[in-house]
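For this view, one protein chain was removed and the others were kept in their places.
Just so it is clear, A, B and C label the chains in written order, and each chain counts residues from 1 on its own.
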Amino acid sequence: MVVAQVSPPVVADAGARFLAEVTSKTAGVSRLEMCIQCGSCGGSCPSASAMDHTPRAIFALIRAGKRDEVLRSNTPWMCLSCYHCVVRCPQEIEITDVMYAIKTIAEKEHAYPSNVGPDFGGVFIGQAKRFGRSWDLGLTARHYLRHFPLRLPGMTPMAFGLFRHGRIGLLPTRIRQRKQLHAILKRADELERAR
Amino acid sequence: MTAEHNHKPVEGEPAAGLPAAGEIRIGVYVCHCGSNIAGVVDVAEVAKWAAENLRDQGVVVARDYKFMCSSPGQEFVTDDIKKYGLNRIVVAACSPHLHENTFRTATARGGLNPYLCELVSIREQDSWVHTDKAAATVKAKAILAGGVERVRRNEPLSPMTVDINPATLVVGGGIAGISATLELADAGFKVYLVEKDPSIGGHMAQFDKTFPTLDCAACILTPKMLTAGTHPNVELMTWSEVEKVEGYVGNFTVTVRKKARYVNEDLCNGCGVCQEKCPKKVIDEVFEAGLGYRKAIYTPFAQAVPRTPVIDRPNCTYFEKGTCKACEKFCETNAIDFTQEDQVLTLEVGNIIIATGYDLFDARKMPQYGYGHLPNVFTSLEFERLSNSAGPTNGAVVLRDGVTEPKSVAIVHCVGSRDRNHNNYCSAICCMQSLKFAHLVKEHTDATIYDFYIDMRTVGKAYDEFYQRILEEGGIFIRGKPAEITDVARTPEEEGKLILQVEDTLVGQQRRFPVDMVILSAGLEPRADAKELATRFGISCSFDGWAIEKHPKLDPVATMTEGVFVAGCVSGPKDIPASVAQGAAAAARVLGRIQQKKMNLEPIRASVDAEHCSGCRICNTLCPYNAISFDDVKGVSAVNPAMCQGCGTCVAACPAGAISGTGFSDEQVLAQIEGLLRIGADGLRPHRSGFPTTHHEAIEEAVRA
Amino acid sequence: MSPTPKSTGAAKPAAKPAAKPAAKPAAKPAAKPAAKPKLAIFGAASCGGCDIAIVNIHEHILEVAAAFDIVLWPTVMDGKYSDIEAMEDGEITITLVSGSMRTDETVHLARLLRRKSKFVVAFGSCASEGCIPGLANLSSRKQIIDTAFSTSSTENPDGIRPVWEYQAPEGVLHLPEFEPMLRTLDQVVEVDYTIPGCPPESTQIWAALQAVVAALNGTGPLPPKGSVLGAGESTVCDECPRKRDVKKIDRFVRIQQVAGFDPEICLLEQGLPCNGPATRDGCGALCPSVAAPCIGCYGAAEGVIDYGARLMSAYASVIEAQKPEEIDKILDGIPDPVGQFYRFSLAGSLLRSSKSAWQNDGE
Partner (left out) sequence: MSSYLYYPGCSMEGSGRSYRESLEGVLEPLGISLEEIDDWNCCGATEYVSLSTTPAYAMIARNLAIAAGEKKNGEALVAACSACYLNLAKADHYMGEQPALNARVNDALGAGGLHYDPGTLKVRHLLEVILTDVGLDKVRAAVKKPLTGLKVAPYLGCMVPRPDVDGAYADHEQPKSLDMLLKALGAEVVDYPLRTECCGGHMNQIAPKVGLELVRRLVSEAERLEAVMMVTVCPMCQINIDAYQGEMNAMFHTHHKMPIVFFTQLMGVAFGLEPKKLGIGREYTNASKTLAKALKAAPELALAAAGAAPAHRPRPDKRALPMPRMADSEVEE
């Protein structure tokens, strides 16, 4: 009788494969495999009501190998990064980072439920990458024009307020060593694609 | 070699009667353990190899057999000792934990000293952890060769015999300790029952009902408490604590501090008038779990055993200000004695049973549940008192204001348990306890009950039926660990309520439950002083702090220290039936010892070579069994052989190499390693350097030269 | 494996199966008094401190000169290896070898002297356990030579590297080859006695020589073979005057970091990593007496096979920590663990050398 074998667990089914994929894409140690489905995360989440699945359900779907359903879920895009779930999780799962990991996979495959979230991030990061700094005005203008044109008139007092109070720059701030930053990010992109 | 021939020995050389002086003659016995070993290791090949290749090491005969631990298997050993004049035995089989004793006994039956038999494990360390048959067979040979090298250096040892003092110390007067005490006392032996609180009874005395039968806890506990308090064989020492334990199995000397009660136990008749007249009211943090009051002179509860009260000195007006003495004035028997002092007593006992129980997880450590801030969040122990007819509300289940009956109650499971932020283990009793609370709330109020659980664990006789009963009674069960409890309302319906926010995981949605009262089923924790306690009694405890049993399954009430037993929650969360059973089991183990009157101690133990000891005192604090003492006059340390359990901690720690352990000398261990290395992974002898490899060999070679 | 020889008269309980000659005098009494017994003193890879320690016996050196015919002592007098080669086997009565086995030349001479001598003594820490030169076993031969010949602090514009053979016009010259690993004397030849210390205390040297002279004169017993001479059987703590209590170490520090240093209390108890508890006595506890922690130059105590392992195990036993991070923090107080635990004994230890040194050896 062989009761113990010293070999890694075999990744057999789609669930295990997807779990491994998400885990490997998580920045730190996800501990996602430890989930006991208690719902601490779904109970803690301030935006749970807007999610189509609770985080807990997302983890169950990952284990079930429902890749498409997970990537097309709005759940990770509703995550506010408030970390309530992370500190309360009895299994110390890095839930927020798992949400980021799902988003990076979805982003790569353009498999998200709505392009509002990805676009906002894209615009924000596009500017940050270009200038080395984020730029509130450019971001807000482009973002609202694209997704909430109707909200824009309502927003005018706010934008005006920002100018009036000297809280927004008309032009983006730039860092000096943009070339260096771009070189770093280019190499990082290559490495990320190679993962 | 087929199975039929398995028992046929592979002989190295014919038997030649008695061995020549100094000649070492070893018998090797390789066990199949059914297919446990033989399924992976070619046992016949191992035996054959030993007979042929270890002849120089003294192997005279080697056999393999299906079950070496069976009678025929053992007979090979006993018979061969006579037939071949063997003076060393090596059995390659399972872990020594299991059958070392079996084969030592067989060796002794054959007329050899049992310690000249060595058991090496080719099951746990080989066949069970490998699949490659060829490699596992080579490894078995290596392990066997190590055993052969080692056994050559084994010495005959003789066990030490000690008398067993028939008196027993039981520490902790909860239900486990009481049950152990009564078993021993009824069997006719003296028991000292030491309890730190003013009365015995423990946590069980705080409860109203017990699951699943809903017996009244007091009704079933009080008779046992009374018997323990009045039994002629029991010396009850409440308001007392064990300070020091010295000695060894059969002969412990225990120092107990009997704290000053300021009430003469012989004079007091327990009338209770002093408690009535005492002007100082104090929150009772212990028995009433902080939910009720007691006086500065008090017995924790009406049925307390003994009935003699104690004066809580820090809170007593007389001790604080120098005047009052109301209790003294009204005492009819002149039992009050403000001059009393702590007494330090010495007890001589043969065995010790530790039944010190548990602490409740401190729910303040989970601020998201608001305990301590939100008045109507209660802990399980608070609720026990709340629902108890002898409790602060006379059994009325009401909110913290003392009057309002709740219309809705939430019960939360797993508070501080199954949670890596706090305690990673399941506290075992909380599910059933929560179900009991659900029933008690129903019994006392009309409230709607919401019960929040992760997994419902109702493992026990009639436990799941109890769950079903609560379902019938209309308890509403929501599967989900509550995320937070708050009083911040979002809607008018939530105003003035406690809102419990949770994901209903079966629905997959976040829900908010406005309720009037929350009961946190807090988990069980080791006592805050568990680690010091373990050190004091020379037992070990896990990282959490639960006492470690000698074997969790096969010896659950013994510890690694001879003569010290554990019962009840001290070794982990348990319900009442299990605690009672453990108390009785520990008593049975002690009775066995007492009946034997004498006991043999394993001769595997450490000793200090006084000549080499420099008195650096590094070993002094290390002994888990307190067996090491320091002789100030000679300036050397010494090991008490009766207390030593042969663990080897001091042997490893001694920087001067002045402590050695019988059966585990450096020489033996190095010889075993040498034997293990004798065979390479390919089954060939490894290349050996030209250097002498052991101290022993160095001398031998030098001598030869 | 480091053969730690038994010291004088330390007859262990009859645990050892080899009850053979270990306890009985190993050699016949001295020969005829006709010729003076011959003495050779040879320094292999060493600093020369052992020779100075011998000279430090002061006027007693005259008695040595009177008692022995000194046939070889390169530090002090002229002598030719060929003279030794010309001797008969066993002609030298006693040879003291200080220094460790670093080159094939030292190994060759050790073997030669062994053949020509009745008694060979591993003299001092280098010969008996490798000492400071033994720390070279942490590095490969290539690393050592790189460090010596081509690091930035070395002036070596032509990039000269050592060679073991050189084609000179006169023919091939052989130079002593640097061996891949440093060995102790007893890893190369059989050793009769050991005198520990870095260097051995001069009083101890004199006492040991006296004992040998007495034995040769037939006025005293010859120490059993394998004995450690000129040292005790216990540890430095035995000779240390400091007050000792039970030990609980919550930090390792240097003396200047100890607030309220107590001049009378055990250094280890005050957090100074003192090797006294593991180190053979005989030095008179010189260092700890003046508040310098013992560094272990007298080597392992009687019967101890691996000095560093013993000491580590002892330190580990008395560290007071509840959490792994606390343990790490305490251990950070020992910045150089090899230097602390194996400063003198690496080459003679069970480790002998570091694995990486072997794996990295590119030469």
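Here is the rule we use: contacts are C-beta pairs under 8 Å (C-beta built on N, C-alpha and C of every residue); 3 or more make two chains touch, one makes a residue touch a chain.
Because the structure is a prediction, the values reported are computed rather than measured.
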Omitted chain - touching chains that are shown: A, B
Contacting the left-out chain in the complete assembly, out of B:Asp132, B:Glu285 or B:Glu532: B:Glu285
Of A:Thr54, A:Thr75 or A:Thr96, the residue in touch with the unshown chain: A:Thr96
Candidates B:Asn264, B:Thr393, B:Ser540 or B:Ser607 - the one touching the absent chain: B:Thr393
In chain A, positions touching the absent partner: 25, 27-29, 46-47, 49-50, 76-78, 80-84, 86-87, 94, 96-97, 99-101, 103-104, 107-108, 116-118, 120-122, 124-125, 128-129, 132-136, 140, 143, 147-148, 151, 154-155, 157-158, 161-162, 165-169, 173, 175-177, 180-181, 183-189, 191-192, 195
For chain B, residues in touch with the removed chain: 283, 285, 290-293, 364, 367-368, 371-373, 375, 379, 382, 386, 392-393, 398, 400-403, 484, 486-488, 490
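Here, only the chains that are shown with their structure count from here on.
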Between the pairs A-B and B-C, the one where more C-beta pairs touch: B-C
Whole-Å separation of chain centres (CA-atom averages), chain A against chain C: 64
Chain centre separation in whole Å, for chain C relative to chain B (CA means): 48
Residue numbers on chain C that touch chain B, as the complex places them: 1, 3-6, 10, 15-18, 20-22, 186-187, 190-192, 225-226, 233-238, 244-248, 266, 268, 276-278, 281, 300-305, 310-311, 313-314, 316-318
Touching residues (chain side chain B, partner chain A) in the complex: 35-36, 39-40, 127-131, 368, 414, 418-421, 454-455, 479-484, 501-505, 508-510
Chain A to chain B touching residues, read off their complex: 1-6, 36-45, 48-49, 53-54, 56-57, 84-85, 87-88, 90-92
